[in-house]
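All protein chains but one are shown at their positions in the complex.
Right after this comes chain A.
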């Protein structure tokens, strides 16, 4: 279509944006004009309401533009426009089916704008938009409304959590899900809740309750949506958090440097301010205490009832219309709940009986679910027939290697959680598979063997037990665990902290030139007490008079084996102001030497019992723990043993399949090449070190050296100098040569005289 030529009138006069701009600057003077436009809007609205479906573009100004205009300046004239939001809401709710899409979007946008200007409260806005969201057939409108609703919820929760609004919204969603269980409208509740959960805006039990009800619906899509949330919602949330914290770091020094050099403009100054604010905000965020966000599975009110109803409704009942994949998902959720909360569902284990055959599609998922469902409070009588069945069906010389290894892995995972499901003869039988020809099977069998070396070496044959387990057996340390026996708890990673402290002490001693194994705990500890708070070391520095008071008031919790050391400490404290170091350390060393070996073991255990861990200690402990976790991940690539998996993490089919890939016959050449290339960096560019450095420099926006500049200089520009060189007089030449000699002596232009 040819673009319509604009008349002069349209260009100049019917210019609502211009009027809007003027009103913004001086609302009082333009009140008459605004009033006129408001009447104009009223008349247009009247025309529109008389025939909503046949609304045409009336004249130069359409209703859409008027709505936009009034929404933008409504905050200047609250008295005149007090009915405006309500009118918009009426139009939208009554006529959203027949409105032109542009007008519809404009109305939604204007309502959100009014909300931003605080002329409308969130609850009203959401109560208007949400019913339209779930009833409109238009896809674009739904997308728009969803986005706006989400945005509004986010912005009203940005500064502080708006509990009231959240509660009403959650109730609306809950009612939506529970009112009609067969309809698919619950999907909107799921979408909204999941998104808000991901962004950590809703982290409470009520949101989880909505999802729980969704997963108990009768519509398949809604069920799957709810179940997926429980299986993946928390992971999504963590990823989101990582993502947001991974935003590219701002190098403050670089920013300041650039500003110092470049032309100074207001815009650039603003950019610096912004960067500063960002850095500050991030810093604050980093120091803020970690928000206690429980996973959705922990926030369930009645996990037993929930798991039972899920199981009976979707898995056991013959009326459920779910397909295998969806059923597997539900099964995963049920078993995860069972494993996590140590529940007991009567028919769950017998339900598995039917599916544990190698021919069953996606049997590894079933195996993983079974392993997930076993915990140490499951009666062994329930599990034993299942283990037996897996052994019979999967693990035999006749079956394929992948099948056998999957079976062995599944048995290992079950036994890791409930060792009593195994018996001696079966174990010895299965362990024999480590002599198999196939690598996958061998690895699986070895895994089982090492597991039982830990758990119950007595069941293994003597020659399979290995050195450590045999020694443990002899010393009586390794004992069979009884049913439902609980180990005493401790602090996770405390031994790491102990180790680290030992090392630090050694380093310090080495610096001072003293024997590295002598003890000077006191000083170390003193440092710690000084740095009671991780952040507040500077204020303890400048108020030196008060430090003594704090160190005198130190709390002592000592056992007999630390006695001599402790008895010395107060004395040391008194001295430590004027003299520290050699004398004290020597005394300590002399005292400690004989006792050292025997107390080693006890001490490790007693670190937590003998000291109060300072916040600095705890911070270090946290750091060490993550470090250890990273190391463990890097060391055993892609495979986690049962020991270091977190209690909350799910068990997946991949882990059951394990090394089945190894036994899947020879890989093709391409596969092998791809496999070899996997871990390596991109080798596409071969470059010299200098070239790489240059590139790096360029990417950092740094300049070139003088040498490079000289090299790149245009040839014609150098000509003049070269010519004049020939015309130099003897005196000039002499001066130049002399200067050169002189320079050579100094060692270059910049002079090498420093050293």
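FYI, a residue touches a chain if its C-beta (ideal position, glycine included) is under 8 Å from a C-beta of that chain, and two chains touch if they have at least 3 such contacts; residues count from 1.
Quick note on the criterion: contacts and distances are computed from a predicted model.
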Omitted chain (choose from "V-type proton ATPase subunit", "DNA replication complex GINS protein PSF3", "Small ribosomal subunit protein mS29" or "Pre-rRNA-processing protein") - UniProt protein name: "Pre-rRNA-processing protein"
Touch with the omitted chain, as defined above, among A:46, A:243 or A:485: A:46
On chain A, residues whose C-beta touches the chain left out of the figure: 4, 7, 9-10, 12-16, 19, 22, 26, 29-33, 35-37, 39-40, 42-44, 46-47, 49-50, 56, 58-61
